[in-house]
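In what follows, a structure is listed as structure tokens, so that the remarks can point back to it.
One chain of protein is taken out of this complex; the other chains stay put.
Letters are used for the chains, namely A, B and C, taken in the order the chains are written, and counting of residues starts over at 1 for each.
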Amino acid sequence: MMMTKTHSSEKVPLWRKVLSGLAEAPPTGLLGLVVLFTYLFVIVFAPWLAPFGEATIVADAFAPWSAEHLLGTDSLGRDIYSRLIYAARNTVGITLMATLLAFVIGGALGMVAAVVGGWVDQVLSRLVDMLMAIPLLIFALLLLMIFGSSVTALILILGCLEATRVFRLTRAVAMNVAVMDYVEAARLRGEKMLWIIRREILPNILSPLFAEFGLRFCFIFLLVSSLSFLGLGLQPPTADWGAMVRENAMLITFGRVTPLLPAAAIAILTIAVNLVVDWFTHKASGLSK
Amino acid sequence: GSTPSPSPKRGGHFRLGLSRGSTTDSLDPARFSDVFMQSVGFAIYNYLTEVTPEGELIGELAESWEPAPDAARWAFKLRKGITFHNGKPLEAADVVATFNHHRGEKSQSAAKGIVDPIESIETDGTHTVIFNLKAANADFPAITSDYHMAIMPATDGKVDPNAGIGTGGYILEKLEPGVEAVVTRNPDYWKSGRAWFDKVSFLAITDAAARTNALRTGQIDAMDRVDLKTVNLLKMDPNLSINNVDSDQIYYFAMDTQAKPFNDNNVRLALKHAIDRQDIVDRVLKGYGRLANDQPIGASYLNYADLPQRQYDPDKARHYLKKAGYNSLSVDLSTSDAVFTGAVDAAVIYREHAAKAGIDINVKREPADGYWENVWMKRPWSMSYSSPRGTADWFFSQFFAEDANWNDTNWQNERFNTLLKAARAELDAGKRQEMYAEMQALVHNQGGWVAPAFSAYVSAATKAVGHGKIATNRDMDGNRIAERWWFEG
Amino acid sequence: MNQLLMTVAKRLGLGLFTLLIISMVIFLAVEMLPGDIATEILGQMATPEAVAAIRQELGLDQPIVSRYFDWLSGLLTGDLGQSLATGQPVLELLDDRLINTLYLAGTAALISVPLALGLGVIAALYRNTLVDRAVSMFTLSAISMPEFFIAYVLILFISVQLGWIPSMSKVDADQSLLERLQLTILPAITLTFVTCAHMMRMTRAAIINLLSSPYIEMAYLKGLGPWRIIVHHTLPNAWAPIVNVIVMNLAYLITGVVVVEVVFVYPGLGQLMVDSVAKRDLPVVQAASMIFAATYILLNLIADVVSIVSNPRLLHPK
Partner (left out) sequence: MIDEKDETTNRPILEIRDLIISTEGRKATRQLVKSVSLSLAAGEVLGLIGESGAGKSTIGLAAMGYARDGMRISSGEVLFKGTDLLKLSERKRRQFRGKRIAYVAQSAAAAFNPAHKLIDQYTEAAVAHGVSDAATAENEAIELYRELGLPEPETFGQRYPHQVSGGQLQRAMVAASMACHPDILVFDEPTTALDVTTQIEVLTAIRRTIRNHHTAAIYITHDLAVVAQIADRIMVLRSGELVEEGKTEQLLEQPKQEYTRKLLSVRNLHKDDTGSGEVVLSVDSVSAEYKPGVPVLQDISVQVERGRTVALVGESGSGKSTLARVVTGLLPPVKGGIKLHNAPLTPTLKSREKDTLRRLQMIYQLPDTSLNPRQRVREIIGRPLQFYLGLKGQEMEQRLKELMAMTELEEYFLDRFPHELSGGQKQRVGIARALAAEPDLIICDEVTSALDQLVGEQILNLLLKLQKEIGMSYLFITHDLGTVDAIADEVVVMRKGKVVEQGRKTDVFSPPHKDYTQKLLNSVPEMDPQWLNKLLAEA
């Protein structure tokens, strides 16, 4: 409340800070940002950028690269270039949401465990141990049964699955912050746990969380499509990169590069995300050389 | 397929990569479920009857059989001088025990439904078995060729289904479920000109790419289920031959004829006209298949009726839709790659076709795990497939009769049911043909199947492997690849 | 030292308790999943009578609680029961496959852990240089590919085009260690690609995180070379986070490699688990899950112990 009231009096407007932040950015971080914005652009303008529809069958199967079909067609005769573009739109959103969900659940509980400690921590930690120890397949099938197979369910399931990993990390780093004097000061003041977590702990553990985010994002990306055999989530003919790799994977056996295209799309995104993440974590590590 | 070689050669270690092996595979023929154990089964066991590559039913362990006196009672005469791998001579009691393994209250056999029509079995001397049926059935001998009905030796009137002992051309050396089965040639095999290899390994290779690579790098000699997406690339390998075996394995979309909107035959007809069957064959099967005609009986069946092929016709589809009172229609179609490879693709293509007729097909990919329990026969419209049955009666009884176990369209057609019963007891071939033709027309015009295609069995082998005409009744030469194939000299 | 033993004992106890809970959860989960062994074995051929007969024979008509306790008492007496699908003793089914899985995981770990550590150290040493970027990009690209895809690419080059190593890794108990190694190497390399990035990035991050510590500055001021500083002064203090990630990946190598097993036709536990879940073969699922869960708990415990041992403050309390 106080903050909202007084923010107006802050001297530096946000855009200024962003700009000065950008000016400080290392070239690799900038490169990462440029790539991310390119992806964003593609996602927003997919229908205008794609020459053909996402599901429309436009030619013979596996048509070669040509002026009309820049990257050829897939096994059903759909334009690969167009599907690549639409796939960005379909998967990035889901992955992002699932990753965020994982970080919200895992992060929140991890911080609670670290701050409250004692038996709450024990119970949560053992619970997470358990969830991680239950084989993925059974876990996924069980969640599938509970939540169904919609996109929402997919996001929920991925979020729950990955939240366990995020929990462990968050708990570990939050533990280090929870023993700081300023947290003790907040306790002495009589602050509620929520406030302590939100205002005292969270701002201080963002950078390791960011680093983890960069990798988790990629893991979830791949999980999205590897869970599709369970009938989860994205419904055909919706394109997603993981599925595109999967659908065309056999081709690589014969040395054809088609499946490399969606794989490269994922790889470039992962690298870009991590370049940006590197920039953030490096900023937080206190090193500049 | 390649041209049959004139000179089969004995010997060699044949390594066969098969797609559907599982760690839960069991030697018990009552539990054979897929091509892997079926192929092993046909290597180590014999059956009463055998379907030839030409599709003819001949005796295997049975020398002959005849209805005595009507089609409700069948007497099978066994060949003499055949011994099991353990040295026990084959006798009628073994056959009785084998069949009883599948029959009865306590039966746990997947073939229980098939042997249900048998009222009782008795022996007449050591080499004659008599089956008393609950109702007349002219096609009964065919079911004794079913892959579950492997003849096993009996002790005290019971068989040991897990012993793996048969009368077949190969003796089981080891079975490691989900990994491999190894058999060696039965030196005392009673058939001549069969079982050429010294040793056969059946390798469970689930992944199509893994099978393909194994074949290309010479780690296996033959494989089933070639990946159709890349079959054209595989064809370029000069050392390999691709066997395209026409079959009556059918892929279909099953509508619940009691559920809205499919309870209106006009809607069913609209959907049947809204699919471009040739496009499915071309794009999903890559040409390795034939058009189907919305009913299961294909050209290989004795009682096949050559009905006019239904065409893709969006206008007609619209017409039927209007007749049913719809301007446009939106329906859910449940599918999964558990149905067959490319099932989801087929649904997606169908969706494109139907869109031109104003029908919006909403493809729902369901979990592969539990598809057959939760989706098939439970959702109003789902995808399924079926391998061919020996006879039209067999197929109709299992899928279209009012009380059929797998009446996946919930179809209740009085005329059809009457005809089905009558045809069973009818011994006159001409009349039977008429009756079956009418039944096929009924399914074609009023049934709940949208059946776009019969798929071919596409397998591959190195050029070093030889074989005769390949049977079409089941995959991998009627599952008898170990018995029928050989290495070229 | 005594305290360490106490911690380990306490965690082992908790681990056993967790295992117990997991066994219940899995029992319940498989129970809740649609279908059971009877319908799955018979598949499309299932008739209600046959299904009922199988259920009765296998005791599936008993209430779940009593079945669970039967299983538990069996477990306590060392009897894991029999596979419902094949009737084979579960122990026999698991035996070879467990060894295979451990062999593959071990080989993969032997390659990937030192490699990841090495790359992580190099990346930290040459941080923000071209070398660092190259290492990061390479490993990140590797984890961006689904594992089966990496496997296909490897097979294409090494098996199909060069013909060095067979594409199928069909190991069995009769092979010599060397033969086995040859067959295991491709799947192991694939898994290396899959796991390397995570461990490498964490190593790099953990090291860089310590580089601003006063004792690192002190090491510079002692005139030590950069290699010695990273390896001798930073790494020993960075073990805790690194080991945690290593352990996560080891757990993955043991419990999560079914895709690699399928592609390389490697007879490991993963495939057994998947098949058994599909067929609802409860005793096998249960046994395999227990192995996986125990692996996980044990590895986590090891991570904790290593964290303690690598930290003299905890190992040698005042």
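The rule is simple: a contact is a pair of C-beta atoms (placed from the backbone, for glycine too) under 8 Å apart; a residue touches a chain by one contact, two chains touch by 3 or more.
Here the structure is a predicted model, which is why all the values come from computation and not from measurement.
Colleague: Need the list of shown chains touched by the one chain that isn't shown.
Modeller: Hidden chain contacts in the full assembly come out as A, C.
Colleague: Out of A:38, A:56 or A:204, which is the one that touches the chain we can't see?
Modeller: Answering carefully, the residue with contact to the hidden chain is A:204.
Colleague: For chain A, which positions touch the chain that isn't shown here?
Modeller: Its contact residues with the unshown chain are 1-3, 5-6, 9-11, 23-24, 180-182, 184-185, 187-191, 199-200, 203-204, 286-289.
Colleague: So which bits of chain C touch the chain we can't see?
Modeller: Contact residues on chain C toward the absent chain are 212-215, 217-225, 228, 232-233, 236-237, 310-313, 316, 318.
One rule holds in what follows: only the chains that are shown with their structure count from here on.
Colleague: Assign the assembly's chain-to-chain touch graph to one of these shapes: line, ring, star, complete, other.
Modeller: Shape = complete; every chain linked to every other.
Colleague: I want to compare two interfaces, A-B and A-C. Which one has more contacting C-beta pairs?
Modeller: Most contacts of the two pairs: A-C.
Colleague: Roughly how far is chain B from chain C, going centre to centre by Cα mean, in whole Å?
Modeller: Their C-alpha centroids are separated by 40 Å.
Colleague: Can you work out the whole-Å distance between the CA centroids of chain A and chain C?
Modeller: The separation of the two C-alpha centroids amounts to 23 Å.
Colleague: Could you list which residues of chain A touch at least two other chains?
Modeller: Within chain A, the residues that touch at least two other chains are 141, 249-250, 253.
Colleague: Chain C: which residues touch two or more other chains?
Modeller: 33-34, 148, 152, 155, 160, 277
Colleague: Which stretch or stretches of chain C touch chain B in the complex?
Modeller: Against chain B, chain C makes touches at 33-35, 38-39, 41-47, 49-50, 53-54, 56-57, 83, 85-88, 93, 148, 152, 155, 159-160, 163, 166-168, 170, 172, 262-265, 267, 271-272, 275-279, 281, 284.
Colleague: Report the residues of chain A in contact with chain B in the complex, numbered from low to high.
Modeller: Going through chain A, the ones touching chain B are 55-57, 61-62, 75-77, 141, 144, 149, 228-232, 235-237, 248-251, 253-254, 256.
Colleague: So in the complex, the part of chain C that touches chain A is made up of which residues?
Modeller: 14, 17-18, 21-22, 25-26, 29-30, 32-34, 127-128, 133, 136-137, 140-141, 143-146, 148-149, 152-153, 155-156, 160, 197-198, 201, 205, 208-209, 211-212, 241, 244, 248, 251, 255-256, 258-259, 273-274, 277, 285, 288-289, 292-293, 296-297, 300
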